[in-house]
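Only one protein chain is missing; all other protein chains are in place.
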Amino acid sequence: MPSTPEKRVQELHLTLPPAPKPVAVYKTAVKIGNLLYVSGHGPLKADKTMITGRLGTKDFTLDQGKEAAKQTGLAILATVRDTLGSLDKVKRLIKTYGMVNCTDDFLDQPKVINGFSELMRDVFGEDNGVGARSAVGHNSLPGNIAVEIECIFEVE
Amino acid sequence: MPSTPEKRVQELHLTLPPAPKPVAVYKTAVKIGNLLYVSGHGPLKADKTMITGRLGTKDFTLDQGKEAAKQTGLAILATVRDTLGSLDKVKRLIKTYGMVNCTDDFLDQPKVINGFSELMRDVFGEDNGVGARSAVGHNSLPGNIAVEIECIFEVE
Partner (left out) sequence: MPSTPEKRVQELHLTLPPAPKPVAVYKTAVKIGNLLYVSGHGPLKADKTMITGRLGTKDFTLDQGKEAAKQTGLAILATVRDTLGSLDKVKRLIKTYGMVNCTDDFLDQPKVINGFSELMRDVFGEDNGVGARSAVGHNSLPGNIAVEIECIFEVE
């Protein structure tokens, strides 16, 4: 019997933060037909603070960036579970847009966003958990969060 | 009888600019099935000029930015009406991608894009007018427009 996403979260000992509340006029996710559009999420921690920082500065390493992308993934999992009732209703990840808060000379956005993509692969599987993706740099993100990610899932 | 989007535009005394023409090789909106993909729009005014400026500079305030986002929304409403024949054919806003032209240290992108999101809520309603969203900073936008927004609507 293959594992399910909810079981995988347990097996991997992942701790999801509380499902984030919108900080402005939007919903954290919208379901339309079999697609779930997930709003841009930041690296929300269990204590409800965000991981802030800018890649390419000496104060924020690549490893910290990748960890921020993973934390953003955990926040998105919290939203998906909150919206659908269970992660097991996800059929697959379709598309990810990964935004990295960085200096002009930082060029490793794909390595940063892998922190998110590896989490999705681990939870939803080698095929269903790997989707299309872009990973790019931004000169500024809200509240100086290190990473912001939006994505689309196929759902039941 | 609840109001319709077209009636709301009247009740709110909103003035839509002329539906924008593409300035390059694209369409301002494309309908596929029940989805309407709207191209990136700028803050087009009734006189056909754009609101330009960069958030985070002393020459362009947060209020001006929010107003630019609202004006971008009015331009998108003009495109939607022009494409579908009536705003009443919109079922709901699914997703917004809001881009703010800003300095590296400007961190209030969500407040800026609220100018757009509040307009959509006022026209399409508390539920149908509020969708998924990302709001992020860009170091440069075409022609120095202050805001650029693309979105997806569910339509009849």
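Each chain carries a letter (A and B) given by its place in the written order, and its residues are counted from 1.
As a convention for this text, a residue touches a chain if its C-beta (ideal position, glycine included) is under 8 Å from a C-beta of that chain, and two chains touch if they have at least 3 such contacts.
Predicted model, so just to flag it, every value in this text is computed and none were measured.
When the full complex is taken into account, the listed residue touching the unshown chain is A:P110, out of A:P22, A:P110 or A:G143. For chain A, the residues touching the chain absent from view are 34-35, 56, 94-97, 102-111, 113-114, 117-118, 121, 130-139, 152, 154. Mapped onto chain B, contacts with the missing chain fall at residues 23-30, 32, 37-40, 97, 99, 104, 138-144, 148, 150.
Basically, only the chains that are shown with their structure count from here on.
The distance from the centre of chain A to the centre of chain B, each centre being the mean of the chain's C-alpha atoms, comes to 25 Å.
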